[in-house]
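With one protein chain withheld, the remaining protein chains of the complex are depicted in position.
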Amino acid sequence: MRISCPYCGERSLDEYLYIGDATVTRPDPAGANAQADFYKYAYERTNPAGAHKELWYHSAGCHAWLVVERDTRTHEISSVETAKDVALKRNVAKGGA
Amino acid sequence: MSASQTNRITGKGLIDRRKPLRFTFDGKSYDGFQGDTLASALLANGVVLTGRSFKYHRARGILSAGSEEPNAIVELRAGARREPNTRATMIELFPGLEAHSQNRWPSLKYDVLSINSLLSPVFVAGFYYKTFMWPSAMWEKLYEPMIRRAAGLGRASDEADPDTYDKSNAFCDVLVVGGGAAGLMAALTAGRAGARVIVCDEHFDLGGRLLSETQLVDGKPAHDWVRAAVAELRAMPEVQILTRTSVFGAYDTGTFAAVERVADHLPKPGVHQPRQRLWRIIAKQCVLAAGATERPIVFGNNDLPGVMLASAVRTYINRFGVMPGKTAVIFANNDEAATTARDLATVGVRVAAIVDSRPQPSAAVRDAAKTTGARLVSGVVADAKGRIAVKGARIVPAAGEAFDVSCDLIAVSGGYNPNVQLTTHQNGRPQWNETLAAFLPGSSPKGMTVVGSAKGTFSLPDCLAEGAQAGAAAATAAGFSAHVPQVPKAEAESYGVVPMWRVKEAKHKAFVDFQNDVAASDIDLAEREGYRSVEHVKRYTTLGMATDQGKTANVNGLAILAALTGKSIPETGITSARPPYSPVSIGALAGHHRGKEFKATRLPPSYYWAKEQGAVMVEAGLWMRPQYFPRAGETDWLETVTREVKTTRSAAGICDVSTLGKIEIQGADAGTFLDRVYINMFSTLGVGKARYGMMLREDGIVLDDGTTARFAQDRFFMTTTTVNAVKVMQHLEFCHQWHWPELDVQMASATDQWAQYSVAGPRSRELLAKLVDAPFDISNEGFPYMAVAEITVCNGIRARIYRLSFSGELAYEIGVPARYGDSLIRALMAAGQEFGALCYGTEALGVMRIEKGHVGGPEINGTTTAADLGLGKMASTKKDFIGRVLAGREGLKDPSRPALVGFRPVDRSARLRSGSHLLPKDAGNFASNDQGYLTSVAYSPMNGHWVGLGLLSNAASRMGEIVRAYDPVRNGDTLVEVVSPVFFDPEGERLRV
Partner (left out) sequence: MSSLTLTPTNALASALNSSRSSVAIAVLDGLSIAHVAARKGQSAALAARVKELFGVTLSQTPRIATGSNVSFVWAGPDQWLAMARADTNPDFERDLRGKLEGLASVADQTDARALATVRGPNARHVLAKGVPIDLHPKAFPAGSAAITHASHIGVLMWLSEADDTFTLACPRSYASSFWNWLTESAVEFSPAVGE
């Protein structure tokens, strides 16, 4: 499998590390149900057969974390964004910093 | 021509008769020519018996002329280069080639174990499963060695492989797999458009079937057209031709694996020439023109030497100029019978009969029978006759009585299987085509187009046209402007296959999988025993599971099973393959990464100095670190390590700690960032100070620990453990980029930038004072515990100094730019001589940290929390940090969780073993009594006995209790006392002086 790093270009799988689900975000640690929320965040995962947003790390390249949308059945990749950009957009959406 | 080559045909073939080559087979000397394969040269010399089969030790000869060969499997070369299970059909003849037949003893002709053949009713499918069942000990001692001897697939060399293997990466616009008619047209078309093209072919010449047939292309012999096409390709700078190269795997996103047999055709590789090269090819587009493989027909004794695929017969005649027999019977279910008969007759082989299994032999076959004078029979060959070679054929006509025909060659064609393997490596499903009685490519991977006979196109003009179209389309898809050229003219070919899988009239064993000795009767048996799924039948009978991947067997086996179960072939299953398409040597997969180069090694700055000192080295992750520094007269490591500890604690000891991960963390928010990743506070750390920190994973488990120093308001210097350096960097990048991208933080790895030495012991200050440039004040007042500073040493070399201690002694760490690391260790040793200083290794480092109760890798093991390690109080309650919330889970706060304590043996002379399980004193050694284990142990020179750290349930309330340290692996069973984990200087007075 090859992933197109937005910075480095298309690189082979052996340059990347996989961490998993990019649809979960770190909950508010001060939230009322922080412990339950964190439990879900740390452990509960769906295992979709099809499109899945995942976090990959370009470990042998530019060290960018990426949000990769991949079809788990075919390994077809439909989009790659930098995690930083996704996170900044998420912050804006939350009205945060 | 050598007189010995009795079957060589004068004036025929593409071999180079000016270059005769001598070779030996089973010790006997023969002659062949440059351009021969071992198989063609053996046939030229009349050698038809080439080996014994795997299970029944039946006589076997040459079936094919390609990589599908299941029978002519030989041991090649001698000594360190001896290689088992090579296919005689793929071995190019070279001078002095030495080959041996396999699976025979004492000789090929008189094989003792061929008695297995007489016992064959016993050796049926599932025999091993049924027979060698118990007692299990018998497996190891008796059954396995016995089976291995009887069923050996040749002997690998016992010596190290003397050759080198290479790996390479290649990129192209269009990869063409297979250099036959379709592949050549595709490559020419794409190449002419300017695309970067790689053409791979597993044989040593491009041309494929065109080299083996007598067709004309553009009015010239096909091989002349091939020569011109190859010359044109060679002249194109962006085209790379890789012959002797098998593309064996197709992976995601246009990634292909191929192995090039660079020097397999030479007696030995040239100077500095690799033996083989593994290619990773990244292709935007792929044209799969891998051809098709002819199927045998399953009839009695169809494995006898002299039974040969019809296409192979034509190849030996036309390409190699070899007559594979004197009198032939042709048995086919398609029009290949006609071509084969003509080619045989042309070179003077008598065609005794053409046996056509189709209801009506075609006009082409009738015509060929007439021109060659062959007797045309509508019917089947039921059995081959002969013991170790074909002597005749028993023919059963569709109407009339069976009769025998004398012959020494049976040319058989059961139709063709397109080589669809590479379309299935990514889960593509081939589709059954009733007309062609074959699986054709179903969906192929993105960017792959299948052409020619690999797609089921069996007529030459169509193959050429498809190749040209696919080449143009692939180049266009890769961004070039390509034109479909005028396709060379060739005559259309007829095929007309009508399935004939298995000859019911066979009286003898009829083989489906030659290499694994699976007969039709084995499939019958499997079916009777209830194995209906093709996947089960395959595993039970081992059909298709040999190194040939069942290229000649799978479809026949499937068809036979389908007939038995009354289902259609597509209902019964499909033939999907996994990589590798053909065998790949381990050497090629390893490439450069052998021996010491198996993986990269990292060398610390003092490495070469330590080697001079005779240090014993130890691997720590990728690092090679000095483990201890033995001196003359010391008898074991423990003696050395004890001396190193005592000297450090009484005088001074130096240790290379450069392997610790080091990260420069800068930015306006660096302090805030560290507060969020460490459990304790760092934003409050003063400039010029360092602090021990611990970081958790989000699940509350400890990730790593280390010391972080602050050199400026916005500039921190973090250290991590040696093994976790990469993981911590990844974690920090993750936290920054994904959790808190709004923070102003920049990071850079500095692990390799600094050579860093720990200088420990009561004399360490005096020692360092000799190196530190004035006016820096290294006194306890001027530079107290946990202070850090940027200074210079040895007349102006910039350095960083840290007042840190892992050993519990007065200690410093001194860092200089890594290029001065070698020089610094020499300077430190010179300066330390007057104090009796020494250099210590990782063992003494470990002993001293255990004596001090500091946690290390065995304690930070991915299961422990900060509280488990007695460091729960470090966690700040004033802020959030990674892992805080989940570390507060009830389960992780349970006091019965094993927590860190110290242990000492009740019998002070007893040795402790790490990994020993901790059981209550009088409890039995059951898993249910397990309460923890010893994580780290050491002989403590300061205590004069062994001490240990361990994780024990309810540890806090058990001080002074005696428990059992039970070590069934090493027969250890020691009573130990639960004590504080700090065994030396519990008040920490020594490090603050």
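When the chains are written out, they are named A and B in that same order, and each has its own residue count from 1.
Basically, a residue touches a chain if its C-beta (ideal position, glycine included) is under 8 Å from a C-beta of that chain, and two chains touch if they have at least 3 such contacts.
Computed from a prediction, not measured in an experiment: that's the story for all the values here.
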Option touching the unshown chain, where B:554, B:751 or B:916 are the choices: B:751
Which residue of B:498, B:603 or B:942 touches the chain not shown here: B:603
Contact partner of the left-out chain, one of B:17, B:167 or B:391: B:167
Contacts of subunit B with the absent chain, listed as residue ranges: 164, 166-171, 196, 272-274, 280, 282, 592-593, 597, 599-604, 623, 658, 664, 666-669, 714-715, 742-744, 746-755, 817-819
Those residues of subunit A which, in the complete complex, touch the missing chain: 7-9, 11-12, 14-15, 60-64, 82, 84
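By our rule, only the chains that are shown with their structure count from here on.
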Distance from subunit B to subunit A - Cα centre to Cα centre, in angstrom: 29
Contact footprint of subunit A on subunit B as seen in their complex: 251-255, 280, 282, 446, 698-699, 726, 729-730, 733-734, 737-739, 741-742, 880, 884-886, 888-889
Residues on subunit A engaged by subunit B in the complex (per definition of touch): 1-2, 10, 12-13, 17, 19, 26, 29-30, 34-35, 38-39, 41-43, 55, 57, 59, 63-65, 75-76, 82-84, 87-88, 91, 96-97
